[in-house]
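Every protein chain of the complex appears in place save one, which is left out.
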Amino acid sequence: MKPEDILEQYKEGKINLTDALKHFTKKGIEEMGYATIDTDRHKRTGMPEVIYAAGKTTEQVTGICKRMFEKGIDILATRVTYEMYESVKAIIPEIKYNNTARTLSYKSNQNNEQQLNQSYIAIVAAGTSDMPVAEEAVETALFLGNNVKSFYDIGVAGIHRLFDKLDEIQNANVIIVVAGMEGALASVVGGLVNKPVIGVPTSIGYGANFGGISALLSMLNSCAAGVSVVNIDNGFGAACQASLINRLVHK
Amino acid sequence: MKPEDILEQYKEGKINLTDALKHFTKKGIEEMGYATIDTDRHKRTGMPEVIYAAGKTTEQVTGICKRMFEKGIDILATRVTYEMYESVKAIIPEIKYNNTARTLSYKSNQNNEQQLNQSYIAIVAAGTSDMPVAEEAVETALFLGNNVKSFYDIGVAGIHRLFDKLDEIQNANVIIVVAGMEGALASVVGGLVNKPVIGVPTSIGYGANFGGISALLSMLNSCAAGVSVVNIDNGFGAACQASLINRLVHK
Amino acid sequence: MKPEDILEQYKEGKINLTDALKHFTKKGIEEMGYATIDTDRHKRTGMPEVIYAAGKTTEQVTGICKRMFEKGIDILATRVTYEMYESVKAIIPEIKYNNTARTLSYKSNQNNEQQLNQSYIAIVAAGTSDMPVAEEAVETALFLGNNVKSFYDIGVAGIHRLFDKLDEIQNANVIIVVAGMEGALASVVGGLVNKPVIGVPTSIGYGANFGGISALLSMLNSCAAGVSVVNIDNGFGAACQASLINRLVHK
Amino acid sequence: MKPEDILEQYKEGKINLTDALKHFTKKGIEEMGYATIDTDRHKRTGMPEVIYAAGKTTEQVTGICKRMFEKGIDILATRVTYEMYESVKAIIPEIKYNNTARTLSYKSNQNNEQQLNQSYIAIVAAGTSDMPVAEEAVETALFLGNNVKSFYDIGVAGIHRLFDKLDEIQNANVIIVVAGMEGALASVVGGLVNKPVIGVPTSIGYGANFGGISALLSMLNSCAAGVSVVNIDNGFGAACQASLINRLVHK
Amino acid sequence: MKPEDILEQYKEGKINLTDALKHFTKKGIEEMGYATIDTDRHKRTGMPEVIYAAGKTTEQVTGICKRMFEKGIDILATRVTYEMYESVKAIIPEIKYNNTARTLSYKSNQNNEQQLNQSYIAIVAAGTSDMPVAEEAVETALFLGNNVKSFYDIGVAGIHRLFDKLDEIQNANVIIVVAGMEGALASVVGGLVNKPVIGVPTSIGYGANFGGISALLSMLNSCAAGVSVVNIDNGFGAACQASLINRLVHK
Amino acid sequence: MKPEDILEQYKEGKINLTDALKHFTKKGIEEMGYATIDTDRHKRTGMPEVIYAAGKTTEQVTGICKRMFEKGIDILATRVTYEMYESVKAIIPEIKYNNTARTLSYKSNQNNEQQLNQSYIAIVAAGTSDMPVAEEAVETALFLGNNVKSFYDIGVAGIHRLFDKLDEIQNANVIIVVAGMEGALASVVGGLVNKPVIGVPTSIGYGANFGGISALLSMLNSCAAGVSVVNIDNGFGAACQASLINRLVHK
Amino acid sequence: MKPEDILEQYKEGKINLTDALKHFTKKGIEEMGYATIDTDRHKRTGMPEVIYAAGKTTEQVTGICKRMFEKGIDILATRVTYEMYESVKAIIPEIKYNNTARTLSYKSNQNNEQQLNQSYIAIVAAGTSDMPVAEEAVETALFLGNNVKSFYDIGVAGIHRLFDKLDEIQNANVIIVVAGMEGALASVVGGLVNKPVIGVPTSIGYGANFGGISALLSMLNSCAAGVSVVNIDNGFGAACQASLINRLVHK
Partner (left out) sequence: MKPEDILEQYKEGKINLTDALKHFTKKGIEEMGYATIDTDRHKRTGMPEVIYAAGKTTEQVTGICKRMFEKGIDILATRVTYEMYESVKAIIPEIKYNNTARTLSYKSNQNNEQQLNQSYIAIVAAGTSDMPVAEEAVETALFLGNNVKSFYDIGVAGIHRLFDKLDEIQNANVIIVVAGMEGALASVVGGLVNKPVIGVPTSIGYGANFGGISALLSMLNSCAAGVSVVNIDNGFGAACQASLINRLVHK
């Protein structure tokens, strides 16, 4: 609804002052003292409010989950410890925990969006050690209603492993490449496909890897043109971006 | 054509040895001594071969343009000096130079792809000083056959300038946000729209900006989930990624 | 008292040698072997001597608190572990511990400054995870005799949460903005208010956040002009600066 | 005017639709193609729109100055080359150029705010080489209607030079400390006064100074509590913050 | 000759005191005031003394070349400006200048080592812009008596260009990979061949390339095990290392 | 077998479609869900597939070892915890664990390559603290079939310790220099021998060592020409490179 | 003894072959497998061999101490854990452990050098938290036979504490300044005394302190000319340098 429409409706008495103001202040906030849940975010950005558990206490994570559950809001939490999981599970028994991805998720039936048929997101990981980040992307993409195909441990040190899967990767709508160390896989994939590639550098490696800087810089400097990058270890963010792209096809 | 089909056709004598091998070695290369033009890239990745002029001599840039022109390949060159432009223009009078973007472009009629109707890419720049990077994105997106709407000088220091244009920005298929200094614009836009946002940090600023690192880190750490990032000042790369996304809608 | 006055008084016998010298050597020091308490600091800089507990042993922290308590000096300690708290509490039962802020404070009645009426410091935090730093600022500002209003979890990913509180924020004398990740909140607030804004980058985030560098650089490069910055996670320092500003109004 | 008042006035017909909408879209924008002048900023943030000339062409700077001059808006431009000055002067003969500060300023009579009596901002610079940055702060503070006292070349290598001026520095409402190299002056001043200190690290120095990082880190890590910091070489920003503080006293 | 042999010979009067001492002080030095030519280095390390011209004046470079020429020592100088070349050519007309590599070289007939038959060093460069560094490697390798095959502009964005040349690359004794931007080529080559690979990161690129750091870190973190790295843009050093390896085969 | 040969054999019916395709897809992959073992790597690159245990769970490491053992593939694993060792030993009792190097290795008789006679790799370590990295290099070099001589604790602070061993070091085919702190040993050795030197910077040190950056930069900037470098603490990679070099002599 | 003298004595039969060779190979090495004790270092550099315990196992530290003790060599070890201390004490009961400095020391009577009379080294520390580093310097300086006066907790936030002690500091032969955070104390002291000042930056602080980089850069960029710097937290190294200086006076 556009501002002029709201003003018109208010003038005509179709909506009252409180409701008119809500449109301008864009309420949609649920206050919790330590958290201000942005209940409107899903409608506004296509992304639901997601709980980033790192730096929060178990009590805070549990409290936010409880409140969202009670309000019928679907739950996705990332960087969740096992202890947090157990605390939330005591309250929401149907909550699901992915041990590798360290994600917590809950989706009620009435919120279930139709899975987008046929089209899928490809998630390609260079090594076994990159799996936690790749799995975070998988969980997030599924939560957001996408189909996903994942391809693990096909780094450039044995590049034929990649060629073996290339057709299936190429047929995705969007490709997430998860790689640590030198992160060359993003460039190589980007040079072989005609779909948007989102690189996720991981902190896997040691020494001059500097906690993922090496892979991050590699991907930012990719000589292949269709590659963009998200933060180190940010499987969640890559899946959000990929989901927004994947939905374009079906809007 | 899949490997088994090639093998079958060769066995049946439908193609000869040279042609069969070409499929496996994926030829598509034009050798020039100092350059190996990847004439096949457009078909493979949806991106044409583009000339990155920085670090090349005027002679090399002119030579590559000439060869591509003779072969009927469309030309896009970035980071082109005025001197290079004059050298190329002597050979290809219809070449176009964008002084702000420092791009050179040439598109023959027969290569003209149909502009994708209605759907467009939004290119949002925080400040006047970010215009060279934003214009590089504009030129690239147009070259790749997209419609573009650009919005300049609407940084967060006067955030109402952004709200004024929000509807038009939101209606794009994909949004490129170009910003230097603290690069906050990418997060703010990312928190307000439900379309993929590609951030382009620029090297605009001074001191602790460190040639664009400040904006780069801001965008990588964006608290808005649907934001991915390309290299500092890489308007070209952002437009490539945006174009791949924009095409998904019409494939 | 100016040097010439001291000399004059000494010459005239109004003060003795020891007292005259004290003015030049500005004594006000309490020696403890491992610490030299600057008992005069409050008078000189408007800031009391505060104990930075990180890097000190529990014994040292307890010893300094004990000595200050015995001398009737009010106590504020930051970065205090729970173990330190228990050790100090055994000696000073009325000591107060803020578990989130990790601060220890004690204020005797006779030292109680009149709370500055009406005027207040606004403390705005972007996310729940930034609360420990924000609470350190709150505790410090209160200890220094200021009124405080705090606003938590209103980051730019859902910028309407900020607009909702803008009037109350704008009416403060000085605004502290606490934010991690990309720290964009400081720029956004700085562009909307006409009061001094002090940014506190936090180490909240991961990957290319680099322990707070991302937010720090963002705030230093803020395109909004009235923003200054303190060290990463330095809620204490921001509150000190804010208190000095807030007092200007009432001097 | 609060949203409910606007709605009420519109309903009662006191304002028409266009005017009502203006309040919600917070117009105050002057479009110039390459620039979107935020004519409303002064009212909103107490800071006028200021032209940051670096990265803009002489044509753009001249164009913006001309437009502001025609609209009766006062002009302050920073990082202005002599060539830009000459171009602007051809149009606005009364424009003033400070050669050291590299600022351009123009203030019409009708915009002249009353200089705040008695209270002043102290601007302290460590070395002769820091003068360009200090002078940028002086010009900005004066433009914003403040009294200024400046103290140059009194770095810590000869700390008695500072003590000599300490009373006058202490009596300011707010103190700007401009220092390059190791930037120790900010800590030393911060430990001696009871007024807010704003540190401006400069890029003066060489080697491990790293373009001002040394002074920047020093000031951020100041052991004196009342010190905040702005970007390297950002005399302008420090003066804006100082002006906001100085005005609090007189609001 | 071992120390005990020298002592024995001296005792027996076969060598005099000066000669005996020379063995212990390992003379082989040619003093020039501003330079101490290590005339013995070739014998000791298999590498001749080479002139690194950057940071030297034209007079110094010319003087050192003249002295070496007079002594019959072969000359290789790197990072040589055209002005230096002209100055040296005036004295040594047969000196050779490679304009791309910026090297100066002179090899007298009597010093000509037999080119190592059959075995060769492969020098692979990712892009046209990497040619100056690759050519420095070529010139150095030739100067040191190796056969060289070079392969230019075959970066991973069009990886089939590499596969086309793979057999010839694989048949070298040692492979130098020169690449800027994300430097992925070193990993890809390292994963495909069973020969030692020496990576040379170049400073080609912009933004988050940071003058070659991106490619340097990529190569250091290569997931392919047989890759070592030299300094950014150090084509000379890579060729020295490659030459030492290539000679092992023929020792 | 070259592509044309495969095509010919297929045409002639000597190989069937599946087998022909295998050549083009270069199978040699063993899928395990979380790992894709590159069983073909040894043949292709001369390096066997090695398990990098950091970032993998004990279960994953054990599972991969078990699978390789069952397939008769020799095993080398690096960065192995004692807990992992115990888990693998329960399945493969003859597995060998080097406590200092933290490597796990197993070599079946039938895979035993002939140790290369006489020629050896010298592994030189600057300090006792560098031993874990040096031992990783030793274990890897032995596993790859090389003779090794190691020289420990002969850093440049007591340079005569190096001279004492110089002959033996010089007689190796290739020299690995392992050093932390300032890493000067690589330059000193590189200036004294005529064999390829591979530097391994270690993270040994503190403060401005920055986890090995100091030694890494030292080695990259070595003024001795025949030195190349691998990642910080990467004893494994240095040994791989050294082994490829050592084998050249015997190919 | 000069080389010619050794040769002469050997020729004349005054020394035998073994002894002559020892002079050229500068033996003085005690081999222990994991360590090569440089028993000659004290004579050569004026510094005894000191054990840097970090990165060594308790067994290695104990073993080296035992061997040195048996040989009558005095022992100084730094970065020693309490567990190491207990292990060494079981063998050398008279060993002394400084709990703050984490040093282990033992000095036999016969090795006791005369304490240098009157002249002393001043060790000045900015804060209580800097004491571990300052105490390491104290222990080392005492071990090397110097008198020491230490001054703790006199940072620049309360600069009068420094002035109070200035005479005593000035009268030292050499001054060690230990400071974390912004490290300004080194510059301030350097500007007030006419003796060499050695700065020791410490890792005390947080956030933009970056583990001591802030203080390190401050000291390196000191505007006071007579200041040099050692590694972060390197109290040991500062004391070695100070001791070499202090001895010059008495040589």
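The first chain written gets the first letter, and so on, giving A, B, C, D, E, F and G; residue counts start at 1 in each chain.
Definition applied: a residue touches a chain if its C-beta (ideal position, glycine included) is under 8 Å from a C-beta of that chain, and two chains touch if they have at least 3 such contacts.
Source: prediction; values computed, not measured.
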Answer for the absent chain's shown contacts is C, D, E, F, G
Residue among D:Ala157, D:Ala172 or D:Val200 that touches the chain left out of view: D:Ala157
The one residue from F:Ala53, F:Val80 or F:Ala157 touching the chain left out of view is F:Ala157
In the full complex, which bits of subunit C touch the chain not displayed? Write them out. 3-4, 7-8, 10-11, 17, 20-21, 24-25
Determine and list the subunit E residues touching the chain excluded from the picture. 25-29, 33-36, 38, 40-41, 44, 52, 54-56, 60, 79, 201, 203, 211-213, 216, 231-234
Contact set of subunit F toward the excluded chain (per top definition): 126-127, 155-159, 181-184, 187-188, 190-192, 205, 207-210, 213-225
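Quick note on the criterion: only the chains that are shown with their structure count from here on.
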Give the chain pair, either C-G or A-D, that is connected by more C-beta contacts. C-G
Suppose chain centres are the mean of their C-alpha atoms. Which chain sits farthest from subunit E? C
Repeated interface matching A-C, over half of the contact pairs identical, chosen among E-F, C-D or A-F: A-F
In angstrom, rounded to a whole number, how far apart do the mean CA points of subunit A and subunit B lie? 25
Let me have the rounded angstrom distance from the C-alpha centre of subunit A over to the C-alpha centre of subunit G, please. 53
Based only on mean CA positions, could you tell me how far subunit C sits from subunit E in angstrom? 58
Residues of subunit C that touch two or more other chains sit at 44, 127, 157-158, 190-192, 207-209, 213, 216, 220-222, 224-225, 231-232
